[in-house]
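Below: one structure in structure tokens.
Just one protein chain is left out here, and the rest sit where they should.
Note that the chains take the letters A and B in the order they are written out, and that residue 1 is the start of every chain.
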Amino acid sequence: RVPCSAGTAPEQELLCIFGTGDLGRSLGQRLLQTGYRVVYGSRRPHSCGPLPERAQVMSHAAAAQSANLVFICIHRENYDFLETLAPELKGKVLVDVSNNVEKNLYPEANAEYLQRLIPGAHVVKAFNTLSAWALQNGPSDANRQVYLCGNNAEAKQAVSVVATKLGFTVLDRGSVSAAKELEDFPLQLFPEWRLPLRLAVGLTAFFFFYLLIRDIISVYIKEKKDISFRIMVSLANKVFPIVSLIMLSLCYLPGVIAAFLQLYRGTKYKRFPDWLDRWMLCRKQLGLLALGFAFLHVLYTLIIPIRYYVRFRLSNRTPEFDTTMAWRTDSYYSVGILGFGLYLLLGITSLPSVSNALSWREFSFIQSKLGHVTLFFCTFHTYLYGWDKFLRASSYKWYTPPGYMLCLVLPSVVLVLKLLLLLPCVDRSLTRIRQGWERTNPDDDSRKSLLT
Amino acid sequence: RVPCSAGTAPEQELLCIFGTGDLGRSLGQRLLQTGYRVVYGSRRPHSCGPLPERAQVMSHAAAAQSANLVFICIHRENYDFLETLAPELKGKVLVDVSNNVEKNLYPEANAEYLQRLIPGAHVVKAFNTLSAWALQNGPSDANRQVYLCGNNAEAKQAVSVVATKLGFTVLDRGSVSAAKELEDFPLQLFPEWRLPLRLAVGLTAFFFFYLLIRDIISVYIKEKKDISFRIMVSLANKVFPIVSLIMLSLCYLPGVIAAFLQLYRGTKYKRFPDWLDRWMLCRKQLGLLALGFAFLHVLYTLIIPIRYYVRFRLSNRTPEFDTTMAWRTDSYYSVGILGFGLYLLLGITSLPSVSNALSWREFSFIQSKLGHVTLFFCTFHTYLYGWDKFLRASSYKWYTPPGYMLCLVLPSVVLVLKLLLLLPCVDRSLTRIRQGWERTNPDDDSRKSLLT
Partner (left out) sequence: RVPCSAGTAPEQELLCIFGTGDLGRSLGQRLLQTGYRVVYGSRRPHSCGPLPERAQVMSHAAAAQSANLVFICIHRENYDFLETLAPELKGKVLVDVSNNVEKNLYPEANAEYLQRLIPGAHVVKAFNTLSAWALQNGPSDANRQVYLCGNNAEAKQAVSVVATKLGFTVLDRGSVSAAKELEDFPLQLFPEWRLPLRLAVGLTAFFFFYLLIRDIISVYIKEKKDISFRIMVSLANKVFPIVSLIMLSLCYLPGVIAAFLQLYRGTKYKRFPDWLDRWMLCRKQLGLLALGFAFLHVLYTLIIPIRYYVRFRLSNRTPEFDTTMAWRTDSYYSVGILGFGLYLLLGITSLPSVSNALSWREFSFIQSKLGHVTLFFCTFHTYLYGWDKFLRASSYKWYTPPGYMLCLVLPSVVLVLKLLLLLPCVDRSLTRIRQGWERTNPDDDSRKSLLT
């Protein structure tokens, strides 16, 4: 006899689990460790494989009657037999934890199907986004949230309390009709990366063909010279920095637009249009892709001198020394390196464990202030690269500007707009709007922590 | 008087702590914060240094009698005096949290020794893998797990409940005979890195001597020319990519072998042989070491043009320009860079905070799909480097192939096997096996979340 069970006895609530597979076993073990008592419902109570110590096993009907909360850890394909238990499950809370192997396999969500089978029970969809592994090892930062939905508020509350005792944080997603969405969560593949990736591919393709025609095919047509071997490195090293700079400026453009919108509306309490919201939510992905392209640009630049083509050219010319040229190239290398260094810093601070360790003020300092400085360095690097070529007619072959000029448009616009926002008078009224002072609700102390 | 103590009173269980050192104090503080009452047992109850506010201090005997669960935060060297408390400790749960400063210092584990001293008590080994610092600051993702073992299931359950209330996740390791293993945990130094590191050192040594003999000593013997200065960079830059590619393919080989084994056996529910299990568990370490070698290869390649030797050679030759040569070198640089970029991506996603943030499907997409693509790029990079030298007799000095040809064997095998697995008919039956459909247990809903 262990004496302390007396002390903890009043809390030991009995929970029921249907299904003795991996998930059922993991869940039972965690519940037991948290101090709950657990009873399993099984078709073959006497031969159902290894279960956690101290758990009971009964027939489904007996198990259902003994507890008020039943976890259904069974495949959807086998739900139909639950219909026969409808009398025992009446008024009970049924927690549906199931997932499907594919989207749209069935017309209705598993939880809705369960609710239809046993209308007298309170079905709550929960825990399905966690794997058996996460359940057994306990919540980690990334696996802390339990989404739930269901029609009965008290049933949801009861499941919330269990989830919270297990160490999870609960997010209520509404009625059982949200179950479909919850069941699709574990099947998603980088949903937030899709738009930025498509954009990156589109921009890469556009500039690849633009520069292919302008720099390689045009030479072939005019001079009958085949320089197609330049596609592999020279052309790639033009496309990558262009795409990187455009994507970096696309990462900071929505913030500037939002600021102007707030200035125009004079309040921060009106929702942004949907396209802006969606754009702002993928800024991190835009920035990281831009960093990836910048990284490729750096490596492609660094191998220039070991390329056969360059070595060949180098050994065949002896130009005059030109100090301006030395200044120009050294400056744009230097500015480029500093820009890339800042860029990397932005990337590192967006690692979950690093950004979690920053205070809100520190994070916004890095991502906003340092981010715009990075954009400035990278844009300046490109301007230095152009130097006086912007004014020479010979740069505009076939009346088209070179790629690097095209890609300067967007970052220049973003930087000019940002500068406007930094003017003292504009900045002051924007700050006031964001602190919500003028139209604030008197007994509301929370907004400070949520300043954008 | 604070009124709410009335509300929480029924839960305030009293726990006892023997020992008032750092660990005893940290533990007591956390227990008090969690709502437990705490009593310390001390030799000198009136002069035992600073203890947490609201904790009581008594003599060992009095403290032991007042609580049912006693944490023993005392050095093993001082356990012997506990024997005199045997009557008071009878039937109590004793939690042994001690560690040793070295492995194999004593013939039996501390917990076993304690159990032998006080046979009437229920000794549970627990918390020893946590530092006082982790106890005081609460569980973090990395310090969440509490291992415990002991002979009495109810005693373990009681300790589990306390650990869970403190926010930890409990892993039961069986009877008190597992205590030795638990006490060795905090003394381990990178156990899972040992095998991959030894392998890396072995491969590096082998290829270093192979290439030293083949490329430098052979030149000295045949042509009496001393090119030993090439050891520092040229030779190193041959060894590193070779080792990197071999280790990368060793990282993907066990997965392919496992797939073929499952196909052959027709089930996923049979355990893999031990060597395969151990191999699969160190895939991450193999991959990260391979990445380290690849990183060194990149840096050694990038400094080529600033090397004195290369500058010297460059300024003394004027070859004919050869477009095929330009294509060849540019292609293998380009493919190499892309491969390295993907490689880095794999490395970044294996950071704990990043991989935690991915869903299971996303993680397996990156590590399996993208991993094989990386292996393909790196292998292709090496083939491009060889180009037509595979067919030239002059490549095979002293009848030995160059190092890069040797290192292509393993990755080629892995890629061919993986391609076989991707054939529609093979893939279909493998997927079916991994979903466990054909031999599935009817009321088991959990496997879906655990697909490999």
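Just so we're on the same page, a contact is a pair of C-beta atoms (placed from the backbone, for glycine too) under 8 Å apart; a residue touches a chain by one contact, two chains touch by 3 or more.
Note that this is a predicted model, so its numbers are computed, not measured.
S.K.: Touching the left-out chain: which of A:60, A:92 or A:297?
M.R.: A:92
S.K.: Decide which residue listed in A:78, A:204 or A:353 touches the omitted chain of the complex.
M.R.: Candidates A:78, A:204 or A:353; residue touching the omitted chain: A:353.
S.K.: Looking at A:81, A:193, A:365 or A:383, which residue reaches the missing chain?
M.R.: Missing-chain contact among the listed residues: A:365.
S.K.: For the full complex, which residue in B:97, B:216 or B:366 touches the chain that was left out?
M.R.: In the complete complex, the chain left out is touched by residue B:97.
S.K.: With respect to the chain omitted from the figure, which of A:32, A:69 or A:407 is a touching residue?
M.R.: A:69
S.K.: Could you list which residues of subunit B touch the chain missing from the display?
M.R.: These residues touch the chain not displayed: 1-5, 7-8, 10-11, 18-26, 30, 32-35, 42-43, 53-54, 72-76, 78, 97-101, 130-133, 137-138, 140-143, 167, 185-190, 226, 229-230, 232-233, 236, 292, 295-296, 299-300, 302-303, 305-309, 311-312, 314-316, 351-354, 356.
S.K.: Just the residue numbers, please: which parts of subunit A touch the chain that's not shown?
M.R.: The list for subunit A reads 10-11, 13, 68-69, 91-93, 122, 141, 144-145, 152-155, 157-158, 160-161, 163-165, 167-170, 172, 298, 301-302, 304-305, 314-315, 317-319, 321-323, 325-331, 333-334, 337-338, 340-341, 344-345, 351-354, 356-362, 365, 435, 440-450.
To be clear about the criterion, only the chains that are shown with their structure count from here on.
S.K.: Taking the mean of the C-alpha atoms as each chain's centre, how many Å separate subunit A from subunit B?
M.R.: Here subunit A and subunit B have centroids separated by 26 Å.
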